[in-house]
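One chain of protein is taken out of this complex; the other chains stay put.
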Amino acid sequence: MLQDTGKEPRIGVYVCHCGLNIAGVVDVEAVRESARFLEGVVVVRDNRYTCSEVGQKGIADDIREFKLNRVVVASCSPRLHEKTFRTLLEKSGLNPHLLEMANIREHCSWVHYDNHEAATGKAKDLVRSSVARARLLQPLARTKGRVLPEVMVIGGGVAGISAALYLGGMGIKTYLVEKEPSIGGHMAMLDKTFPTLDCSLCILSPKMVEVAECENIKILSYSEVEKVEGQVGDFRVQVRRKPRYVNEEKCVGCGDCAEKCPVKVKDEFNRNMGTRKAIYIPFPQAIPPAYVIDEHNCRYLTQGKCKICQAVCERGAIEYDQTSYVETIEVGAIIVATGFQPYDPRGLPQYGYGRFPNVITSLDFERLICADGPTYGKLKRPGDSTVPKRVAFIQCVGSRNEASGGAEYKIDIDEEMGSSAGSRDPKAYCSRVCCMITAKQAFMVKEKYPDAEVYVYYIDMRTAGKGFEEFYQRGRHEGIVFLRGKPGEIEEQEDGCLRVVSEDLDSGCILDLVFDMVVLAQGLTPPEGLVEFAQKMNLSRSEDGFLMEGHPKLRPAETAIDGIYLAGCVQFPKDIPDSVAQAGAAAAAAAVMCSKESIEIDPLGPVIDDKLCIGCKLCEMLCPYGAIKVELTDKGPKAKSIEVACKGCGVCGASCSTKAITMKHYTDSQLTAQAKAILEVV
Amino acid sequence: MESVRRKDVPVVTVLDPKFKYEVAREPGGENIKYCFQCGTCTSGCKVAELDSKYNPRKIIRMVILGMRERVLSGDFIWLCATCYTCHERCPQDVRIPEVMNALKNIAVREGYIHPAFRAQAELIAGHGRLYEVDGFANEKRTDWGLTEIPQGCPEVAEIYGITGLHDLLSGGAGGKV
Partner (left out) sequence: MKMAVFLGCTVPVRNLSYELSAKRVAGELGLELVDIPDFSCCGYPVKSVHHETAYLLAARNLALAEERGLDICTLCSACTSVLTEVSRELATNEILLDETCKSLGMLGRQYSGKVKVKHFVRVLYEDIGLGTIEKAVKRPLDMFRIASHYGCHYLKPSKIYDGFDHPEAPESLDRLVAATGAFPVDYRTKKDCCGGAILGVDEETALSMARAKLDDISNRGADAINLICPFCSVMYGANQRKIGAGLNVKYDLPILYYPQILGLAMGISHEELGLMQNPIRPRALIAKIS
């Protein structure tokens, strides 16, 4: 029962106060009056809250009474309420695409809060241009899309593991993609966890085993997502499976191979402090419990001779001829849980990390104090393997740092550690977990070595969390000294000890102290390669570099893209309980999605006029999603849209030299009318 | 309470909340309000280590609190060696030595110029340089095969006139110095 839009446009304009959000800055009445005599406008109103019951009813009544065939709402961002008003139009018998929104809140009152007059002027311009576009809107038919009842979780840290377990438990087929040889993420590297000090792997490894045993979960370890196509309900994901050179099914993890392997290299799982073989398993509890050959260091794979592991493996699991391949997996929803990478303190060379062996980071500390670590749990300082008696912790290293006054330096102090070390640009945000990590680690030193002197340099202690403040108190009770005041630098003495000068704000003294070891509480930064990953998935990142949630309060586990959800530190630094909680939320949202039979798809994308298309392939070259291809037809080469891959970005339409492409809902005439109206001098 | 207060406990009852904005408007003072009192600046400051009168963190604190008179009239603001150690490390990009310059600039306008700095400024106005290049100096230069340097540079005095520093130093045109 679509209304015939061939008729003259009859437009209703609704200007929203949004309480004082808009009306506090923009003169709403003036904006309303400015729209009254615009061409095609039949009725104008202002509402305190257009999205409220009353506001919506008003619009519905007007549609009936004034026979409106277009609606313009001037209010907040369409990201918030476009859906609300489209549904309203549909209920009132209008095609939902006959709605146009002018964002006079985010784009106007909020950003121009200090200039009421200019904000009002801009609001008028935006409304005028929306009316101009509304006149040319066309009804569009929505299509129905299928929903695959399967989910992919990308990233196998505690967040990804938890999400997969929730989904698997609901009977939903779940693929867990992990780029490393084992799932587990950072939590597998930790010794104990705050505030209860349970052993990290003791609580994580049962969950990892559960994942392996759950028949609904398929682990794709040593794999990375290469490409994502399609849309909510119907994604096609290409996953690159890297060769393990070990048959996962045949390997029982006996370790005979590693024992005989002649190549020793630095062990990244132990933060390069120990060694491993070229054939290895990252840690004993790894899932899948299969060995892997490091192709960059394997003697056979690099030099063509050796094959010792193949000779000793009784199960015949070694397969040197494995190659990487791409597997395409179709799912209805995706959860991104790719975690974080720790800040690399070499970006702040005043602290000497990488130059002074006894300056370590908090993650290094976890490995050093862990029974499975390079020192078998004995805290030994890396410089000379002695047990430190005086240990200092420095907080906020790489966090809460607007800009180290310095420039990007051309020189590099130490390249030894390679890329796994993480980002070096200090971050403005608070990494949220470091205060508790430091409190925990300081406590662990005291617990193992009660005579050790332990000092924590901090700017603010942030211990908001269940049991956190009590834990901090317990640390003080144990004799840990918390010092307010951040040291500016660390100096190394000839004996390898470290001199730290600080201002103790509370006593007013300059403290000039010497320590055997200093632990830098490195911040948490976005995971390696997140920029490219986000581009592949079409996801936005927030200013801090992490992935942006659907709404900072109300959709914390969603993204702006339907069908893609977030869990864990990839959204922002958080601790384990929060990562698990968010994983639950993401799993619930994905499950809701996957329980639908079908979904309606917005009819966006190109309409190609074969008569004008000359098959030049410009659009094919430019489309970031590979969603338009030139095919040979009986009329010559012509562009064809691949609807499932198209995200409606409009690049093809904008670039087509013969104007053969019209974007649905964003036609050239609509956009030009809108632009002209906004530039009109009134 | 007033009557029983002792002198060695500094009790401040009046603050000027506008002072921090005033400093932030001055070139170099722009970022002062970002300071979160971490003490990094003072921890590395060689002057602060040797002279208890000087503590950059505390000076910034006093500005943010609004102790205008105390800061501007104090001789401590003239103690910054402008070594930029703190500037490099301040996590909030407060640019401390530039803040100190901003404070000194305001202090000068308020009539508090340190005599050493006044002397320097006047020397430069007079000779165009900190040191006069007299005939003797030029003779030595030519002996060494180095070019002669003109004595004085009148354009410098003109610059002092254009910017108003001349008036400030001579106490005219609102200058209190």
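In this document, chain identifiers A and B correspond to the written order of the chains, with residue numbering beginning at 1 in each.
Heads up, the rule we're going with is that a residue touches a chain if its C-beta (ideal position, glycine included) is under 8 Å from a C-beta of that chain, and two chains touch if they have at least 3 such contacts.
Bear in mind that the values here come from a model prediction, so they are computed numbers and not experimental data.
Considering the whole complex, the residue from B:41, B:67, B:94 or B:121 that touches the absent chain is B:121. Where chain A meets the missing chain, the touching residues are 348-350, 355, 405-411, 413, 489, 491.
Residue-level contact of chain B with the missing chain is found at 26-28, 46-47, 50-51, 75, 78-85, 87-88, 95, 100-102, 104-105, 108, 113-114, 116-121, 124, 128-131, 133, 137, 140-141, 144-150, 153, 155-156, 158-160, 162-165, 168.
Here, only the chains that are shown with their structure count from here on.
Averaged C-alpha coordinates put the centre of chain A at 47 Å from the centre of chain B.
Across the complex, chain A meets chain B through its residues 350, 396, 400-406, 426, 459-460, 484-489, 501-503, 505, 510. Taken together, the chain B residues at the contact with chain A in this complex read 34, 36-44, 48-49, 55, 57, 84-93, 95.
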